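Entry: subunit A
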Amino acid sequence: MLKKFLLLLFVLLILLTFTACQANHQSSQQQVGLKKRKLVIAEQYGLAYAPIQLIKVKKMLENAEPGLEIEWKQLSNTAAIREAMLAGRVDIGFMAIPPFLIARDKGMDWQIITGLAHCPLALMSNQSAVNSLADLKPENRIALPQPGSIQHILLTMAAQKEFGQADLFDNQLLTMSHPDAMNALLAGHEVTAHFSSPPYLFKESKIEGIKSILTGQAAFGGDFTFIVGVSKSNFYQENPQLYQVFMQTLQKAVAELSHNPAQAAKNLAAVYDLNQQELLTYLTWPGMKYSQDVQGLKRFADFMTFQGYLTSNNFKVGNLVKTNSIFKIIGETEGND
Partner candidate 1 sequence: MSKYLELKSVSKKYQQQNKEELVLKNVNFSVKKGELAAILGPSGCGKSTLLKLIAGFIKTDQGIISKEGRIIRGPGLDRIMLFQDFEQLFPWLTVLNNIIFALKASRKTEKNSFNFWPGQFRQDLKLLAKEYLAKVKLSQYQDYYPHQLSGGMKQRVALARTLAVQGEIMLMDEPFASLDSQTRQDLQQLLSDLQLNNSRTILFVTHDIREAVFLADKIIVLKDNPGEVISVLANNLPYPRQRSSEQFNQLSEKITSLF
Partner candidate 2 sequence: MISLPDKFKQRLGWILLLALIWQLIAASHFFSELIFPGLDKIILTLFTSLTNGNLLKQLIFSLIIIAQGLTLTVILALSLSILAYFSELAASLLETLTALAHPLPGIALMPLILIWFGAGKTAILLVIIHSVLWPLILNLRAGFNAMPSIYNLIAQNYCLTKLEFLFKILFPAALPYFISGLKISWARSWRALISAEMLFGAINSLGGIGWYIFQRRVFFDLPGVFAGLVVIILIGIIVEDFIFARLEAKTVQKWGMSK
């Protein structure tokens, strides 16, 4: 019996080594070979992604780089984007800073390549008796996309600031997508508060009886970039030209949203399934700012390290961001004093 096993093991090992060699061979060929002619971009639904939507509907990348094939993936959560990028199926992904940091901390070799948007975020409640974090009782449920999301980290920041205990609300979380959470909030049972982002935040704030009890800015203690663009370092190293094309295209899209929101609203109304006027209101809502600058990275990294969400504590903002003359890093020194 043992003999048989050993024999089998031997055969399998040989097979294993053989396939490994072949695969290595193939991948090295790919590296040396043709320039990449396909770009895969992953994003999520939400107003923060408006520049990406603009690039998509106006075929801006196709126009800038004829012959380039582009695949858009709209995934339902950050974890899925990360996993797709880890598996090498996505070149550029968009997400908030904390999920980027968590994966980076676990050894994922990637960088922020651009900022995308600042957005108002807020914890919304449907109960008249709940007007601040202090009013939340242990049995009240707080809906947010997932633990480790920016909404979760902002909540822990506020809890730390107000009560000195970051994980105070961790046992009250309910993982829900934004639309589900909004429906639960409207239905009025099960969920007491929802850490919301646009456009759900704007829709919720228009409803009687639902109000903000904590804003993202208050929790963070300032402005921060909500969504950033991320890629693995081998992407821009191996495709410098493609990277540059993408950055310049994004710059144009951001510019249109910043300087000509009415035009952008016209272009995007169909994408967001909103009428043009409503979309324009949303795009120009106080606090909405499309920009490639990256702001607040250091404070997120410091706080998450301090709270143990990140284990390696020698993050340097310079290593986390692939710098480019197109954008600035804002607030690198803040929080150091």
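Candidates were picked such that all candidates are chains of the complex that A comes from, given by their letters.
FYI, a contact is a pair of C-beta atoms (placed from the backbone, for glycine too) under 8 Å apart; a residue touches a chain by one contact, two chains touch by 3 or more; residues count from 1.
All figures in this text were calculated on a predicted structure; none of them were measured in a lab.
**Q** Would you mind flagging which of 1 or 2 touches subunit A in the complex?
**A** Only one candidate touches subunit A in this complex, namely 2.
**Q** Along subunit A, where are the residues that touch candidate 2 in the complex?
**A** 1, 5, 8-9, 12-13, 16, 20, 23-24, 78-79, 82, 86-87, 99, 102-103, 105-108, 141, 146-149, 171-176, 180, 183-184, 187, 189-191, 309
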